[in-house]
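Only a single protein chain was left out; the remaining protein chains are all shown in position.
Letters A, B and C name the chains as they come in the text, with residue numbers starting at 1 for each one.
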Amino acid sequence: MLGYIAKRTAIAVFVVFATSALTFFLLSLIPGETAVTIIQRVFVGDVTYNPSQAEIEATEQIFHLGNPLWMQYLYWLNNALHGNFGTSYISGRPVLSEILVRLPATVELAIAATILSLVVAVPLGMISAARQNSKTDYLSMASATFFIAMPNFWLGLILILLFSLHLDLLPVAGYGGLDNLILPAITLGAGMMAVTMRLMRSSVLEVLRLDYITTARAKGMDEKRIMYRHVLKNAMIPVITVAGLQLGYLLGGTVIVETIFAWPGIGKLLIDSIDARDIPIIQGCVVFIAIMFSLLNLLVDLSYYFLDPRIKYEKV
Amino acid sequence: MITRRKVAIIAICLVLLSSIMAGCIEKETQEPATTPLMPEITPAAKEAKKTLVVGEMWSIRGVDPAKRGSFVKEKAMIVDTLVEANPDFTLRPGLAESWEQISDVQWKFHLRKGVKFHDGTELTADTVKWSIERALKINPPVKAVTMIKSIEVVDKNTLLFTTEEPYAAFPASLEYPNLGIVSPTSGTDDKGIIVKPIGTGPFKFESFDVATGTLYLLRNDDYWGKKPKLEKVIIKEIPDPASRAMSVEKGEVDFTCDVPYGDIERLKTTPGLKVELHPTARVYQLTFGNLSGTPYSDERVRKAISYAIDREVISERTLHGCAEPAIGPVIPTIAWANKGLKGYSYDPEKARDLLAEAGWRDVDGDGVLEKGGEEFSVTLYTYPQRPGLQPMAEAIQAMLKDVGIKVEVRVMDWSAIKEHMTNKDMKLSAYALAMVPDPDYYLRRTYHSEGSYNLWGYSNPEMDSLLEEGLKTFDPDKRQEIYDRVQEIALDEVPLIHVAYYKVAVVMRDHVKGFVFNPIAHDYMLNPEMYIGKSND
Amino acid sequence: MAYWFKRKTILADKLPLHFLKQKSVAIGLMVILGLAFLAIFAPYLAPYDPVEVDLYNNLLPPSWEHPFGTDNLGRDVLTRVIYATKTDILASLFIVGISVSIGLFIGIFAGYYGGIIDKVLVGMMDTFLALPEIILALVLVGALGPGIFNAALALSLFGWVKYARVSRGLTLSIKEKEFIEATKAVGFGDFYLIARHIVQNTVAPITTLAALHLGHAILSLAALGFLGLGAQPPMPEWGAMLNEGRVFLRVGWWLSVFPGLMIMITVLAFNSLGDGLRDALDPRMKEVMMK
Partner (left out) sequence: MTLLRIQDLKAYFSTGDGIVKAVDGVNLEIGENETLGLIGETGCGKTVLGLSILRLLSENTKVEGKILYRGEDLLKLNEEEMRKIRGKEIAMIFQNPLTSMNPVLTVGTQISEPFELHKGLKKKDAIKKVIEMLKLVRIPSPSERIKEYPHEFSGGMRQRAMIAMGLACEPSLIIADEPTKGLDVTIQAQVVELMKELTTSTKTSMLLITHDLGVAAELCDNIAVMYPGEIVEYADIKELFKNPKHPYTQGFLDSLPGRGLKPMDGMSPSLINLPEGCKFHPRCPFARERCKSMRPEMVEVGKNHFVRCFLYD
């Protein structure tokens, strides 16, 4: 078992490094990132200020602008491993603290969206499989197809329009109590809910055809109890596999959902920093999103072992 | 054999570990005592009717007056400056009771007596000297604005300032928000950035929650000026315009500004809300890549472009009243604005004539003028931070197309524009007219051949001498004459085109009373006289 | 030689056409043809000029003259939605086109040559799959500067992995087929050999993947547009229109509702076409694709 975890963690770590290297390269393509622009934005905050030659040299020294790209990356990496992700151009605060202050908001939103989508998708998937071709089956499958096709930012706008303005029920934006969480979580979770529901339905149908279900019936067990004791756990295995894939879309989604609902998470920080060309923050955000992405993937792998005893980790 | 139970525990620990780790790291890096992450604005706090909740448009990225002067002074009202300014940009005494000019480069300032900092320590000449010198060190542009060479403490309540060169606008430059006077006892982080400012202003810093961008302020009971009626002010960062509008509408905040244009008419008619539109010292200006070797070197082309722009419809319809058509370079409400100027009316016919006069013909009949084989086809750059810029750019694009100039609009970050823009292109931006309430600040930077804003190489010897003279003459009437002439030439030669003055849309619950708009502000400025009354009186 | 030509390709005949019977696929196809028609004949169908501003008639609600209302600069939303069809579909086709070509090339290359090359390329594929696609596309567009071309380029840099995996899988399985050895003996150039067989065999799965990918590309493109990193004004693009509409959500709901609706209809059509194609694939192919 430990061999498996070690292997998966190694992959996760590699992914984080690959992402950080790729992002560092991409960010180097930003034209015009010279010592002058850094001084203007970091130290001065007034773009019409032209720094003296001494200042330019000093800045180039601080940010190692002189040497080649890969060396700059290594400097950055070395600092990053010591927890120093550089300082934000705009706020002048250390990148690490800017991100860690916003990390809980994104994690909270991602978890809420995942739970919301699973809590809706799993039972609905089971019901539409149990009562195949019934009204609920058609209805839920049709709505799933719609939600998959629906852009989440449009869904967000529509929810704002309907819920908080006309019905004045839910707060429209901003971070705060539980009621602030509802609309963003629905917007973010909708896509994942649709995919999971469709998958759950086909997976349950698959399991219902297997022999051990007939055995269970032969023991005199009613359908409901068969569903929860025998079908659910088996049907979840393929769903968990796809959940890993969905995480990528979920994290991508947070960027958009946080912008619409002014949710102070890493996604919003990333968009603001891209607009403001705040390079250290962009780099920091992407690395943290990659870490969250790999961590969640690791959790999905671990849950395999917990769900499916047939998997012999030692063998991998 | 590792059983299921053990694996489950490992998985759960992994999750807990990462969140705890994140939690505790977060605690370390946040020195200021922050209220819990999710500060619930309990209805009780609001019911006390002594608390004003403000929706701030920019994300609050720090509370150090030297770096975030306009926020800490104008909105948080934590610090005061030696000199203050009236809505018509004339000066009035601030922490300095009075000041007199000793020589061309020396000024003596007498401090108000008995003024205390929020922590009870006394305001003395030494603390003022420390505070201003700190601002000069931390924020280089402050030196460019004030030209301070040295500061000497004459006695407990008197300071002597020496400027690099004769600078008539020096007293006005001390109104610059980044010069807010702050006590050495303010709490700072390891890099010397102030995180707990101790000022002399009407409100004291209570705490700042970085995550939700919320600043908590308490009334300063022994404020030297009129004691404010409000007990508590909460400033919440709501960077998204649509969210600001909805928050004030639903009562989550009492006061905010710059809501989306579309919502202005609607909010005016919404019960329980007041909407005020005020021109402020910021102008939308259309500048050119370079005035030499481009179509814009010909003055008639510049005038034609100015005539081709319908400032009326842009201000009224496109920006929904959030702008006022510009006549001269500065807003008419400013004391030293040249009231006699007659701006450029919307006259596309005249524009086409002027362009024809300047030799631009539509040779190939594709609706775009050519001259010397070159098409008049340029790119108009602007940036996303101010919501009005993009729609205005697209409106100007259509108007110039109407007179035969083909324009492509590109929206990108300010520093990126510098890289992509060529001499032939144009840029639409919103410039602050009076960070310092003195004509010199904007006019010299924009119209003097070496002015730091003047990137398009405009140089007119008469303009240069006038601006240099203005700097040195201390007689108010004579200065007024000089700057009237400067504004006249500026309007006549039109090296850059002023489209409209920026109007701030202030939206507040109708129980908010006592608000006085002061255009000197960067965007808007709260004032100590504000209070919460009954909603219908 | 004759023997070899007579034998039909092993894994897939021509594109299995019986999938058309399914109702949802037929509707999907019809909607796609409708959209293509809209995109091609936009100038004739659209009632107004997409870029012509009419500042005095801005934010008019839907009416007979303006079925979808007008935006803040007085431009007709219906016209811009129609023209946006061309922008979005062309850009998505560009994304899928680039992704398919990169994917096929890398997939076949890795599959055919195997050994170290295969290992390295597969490693690259897995890394790209593991990376959060939209995040890196955002950074790339942030770096290159906003614009529909940069946005499409960024999205196609991450879209190729699916095609590479399928074509590699197929190349490996076809490589063993003895008739490849037979033709090699006759001296066909390797590349001609690969191109002709594998591409012909991958037509069915690639088309299916492409259909599903188109839907996804449109969503991602609109997302970038919504974040202001996609199409630049005044180019009509659904995502950008949604972003503009957001500012006038309360006063001009039509600015956001109609572009969003078009995005959904287009993605629905591509998804149903893709699903239909996938179900019609023969199981062995589907298994290769899903791996």
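For this structure, a couple of remarks:
Please note the rule applied: a residue touches a chain if its C-beta (ideal position, glycine included) is under 8 Å from a C-beta of that chain, and two chains touch if they have at least 3 such contacts.
Bear in mind that the values here come from a model prediction, so they are computed numbers and not experimental data.
Shown chains touched by the missing chain in the whole complex: A.
Set against the missing chain, the residues A:Ser28, A:Asn79, A:Ser202 or A:Thr215 yield one that touches it, A:Thr215.
Where chain A meets the chain that is not shown, the touching residues are 210-212, 214-222, 229-230, 233-234, 307-310.
Going forward, only the chains that are shown with their structure count from here on.
Separating the centre of chain A from that of chain C, both taken as means of CA atoms, is a distance of 23 Å.
One finds 36 Å separating the Cα centroids of chain A and chain B. Those residues of chain A in touch with two or more other chains are numbered 30-31, 160, 165, 259, 275, 277. Chain C has residues 145, 228, 246, 249-250 in contact with two or more other chains. Contacts from chain C toward chain A in the complex involve residues 126-127, 130-136, 138-140, 142-145, 215, 219, 222-223, 226-229, 239, 242, 245-246, 249-250, 253, 256-257, 259-260, 263-265, 267-268, 271-272. Those residues of chain A whose C-beta lies close enough to touch chain C in the complex are 11, 14-15, 18-19, 22-23, 26-31, 145-146, 148-151, 153-154, 157-158, 160-161, 165, 248-249, 251-252, 255-256, 259-260, 270-271, 274-275, 277, 282, 286, 289-290, 293-294, 297. Across the complex, chain A is touched by residues 2, 4, 7-8, 10-11, 14-15, 18-19, 22-23, 25-26, 29-30, 37-38, 40-41, 59, 61-62, 67, 139-141, 144, 191, 193, 210-213, 236, 238-240, 242-243, 246-247, 250, 252, 384-385, 413-416, 418-420, 445, 452-453 of chain B.
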